[in-house]
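Below you will find the structure I want to go over with you.
One chain of protein is taken out of this complex; the other chains stay put.
Each chain carries a letter (A, B and C) given by its place in the written order, and its residues are counted from 1.
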């Protein structure tokens, strides 16, 4: 069955503001086995970018432009944004 | 003594907004014996301008550009303004 | 209590809200709250064609300044600007601008709201409304039931 062949999900990762400056890139991609959650991605991202460690407590995550929690499930082609505390206004 | 000769006070009366339209003049003058209060002037003005009777309850009075009460004493040369309910803004 | 940077004016010229807002900006404040009052076309289903505002001008300016003293006594604000337009105003034109700058925006909101309420209660300015079928001086906000 195709479901069995395609159980890997690929997501796009975006970094903004201070988080982008810390990792040095605006965008990255990440692959993992399904099922996966925001927590799966966070763990991998923090492991890949040590310079992001200072943001461990303050980063918010949006999945497909909606605020998400660690438990939010992610699917193939999702866009996961790492957002430092906002400071508009 | 001059005080005894000059115990008459002359005041200037101003009308605004709907009150001015009701009396038909912007300005009037009034003389009365001293001592006198805002109440003295109001009584005389309402007697002189019958068209003002609708404003008996709503008119405010300012003496020399300060809100005053019926009891406020008036002096020679005072400027007494008759103010309908304000509606700025 | 009054700051030299405050301003209280009556004018017969159109009001530029943006420019007025900017006049109350001090270098240590990050926000201004502005009340922009204007001539509304429809009130309780009746159409206004235009308005005329008149004032007891010297007293109106003095009362505006008194309001600023009252506002400073209650709220931590940096600058206040109040300008009311007089004369004939067309629909949609700005009649009054109250701009308040403060280090903390909460005080700016509270002061601006207090100032417009008090202006409508105490500053000797009158509005005459012109309709298709006549004209009338507006009732004040002291009237029971008015906002």
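Odds and ends about this structure:
The rule is simple: a residue touches a chain if its C-beta (ideal position, glycine included) is under 8 Å from a C-beta of that chain, and two chains touch if they have at least 3 such contacts.
All of these numbers come straight from a predicted model, not from anything done at the bench.
Among the displayed chains, contact with the absent chain in the complete complex occurs for A, C. In the complete assembly, the contact with the undisplayed chain comes from C:16, out of C:16, C:57 or C:90.
Checked against the hidden chain, the listed residues C:12, C:88 or C:106 yield one contact partner: C:106.
Of C:8, C:38, C:56 or C:137, it is C:38 that touches the chain left out of the display. Chain A meets the missing chain through residues 14, 16-18, 21, 62, 65-67, 81, 83-89. Residues of chain C that touch the chain left out of the display are 16-19, 21-22, 25, 27-43, 91-92, 104-106, 109, 112-113, 116, 147.
As a working rule, only the chains that are shown with their structure count from here on.
Centres computed as Cα averages put chain A at a distance of 50 Å from chain C. For the pair chain B and chain C, the distance between mean C-alpha positions equals 27 Å.
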